[in-house]
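Complex shown without one protein chain; remaining protein chains in place.
Take a look at subunit A:
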């Protein structure tokens, strides 16, 4: 029995699917570490979640926050490197649902209802953050969550 997932068809409550490319880009970040961050956008015409932008491993958190639009929603994945209290180098993947309060209601609803379905496709997320303004996704927030 073939189990068709993702491409084209949708079983989200909003009818959005997840593009193959989104999942594979995420897997590249996770396994091969070719990207520092990936930003996803909902393409309403194609009715799926696609990759909008990726950032190289040398980019910083500030470059990432600068790539997020001020008044539109996005999904993002960020690979956060840090040193723990016991002095070991660790790396955790954060999923950020960026939904600024200044955005219009339509994108907020769209992104909120599609989030669950999309999130399930991305296996291997360590932490999830929902941010409604820049203060909620500050570097300090990530540092506090990661351990």
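Going forward, a contact is a pair of C-beta atoms (placed from the backbone, for glycine too) under 8 Å apart; a residue touches a chain by one contact, two chains touch by 3 or more; residues count from 1.
Note that in this section contacts and distances are computed from a predicted model.
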{"item": "Among \"WD40-like\", \"Integrator complex subunit 11\", \"Putative exosome complex component RRP41\" or \"Tectonin beta-propeller repeat-containing protein 1\", the UniProt name of the subunit that does not appear here", "value": "\"WD40-like\""}
{"item": "Which residue of A:44, A:63 or A:133 touches the chain not shown here", "value": "A:133"}
{"item": "Those residues of subunit A which, in the complete complex, touch the missing chain", "value": "62, 101-102, 133-135, 138-140"}
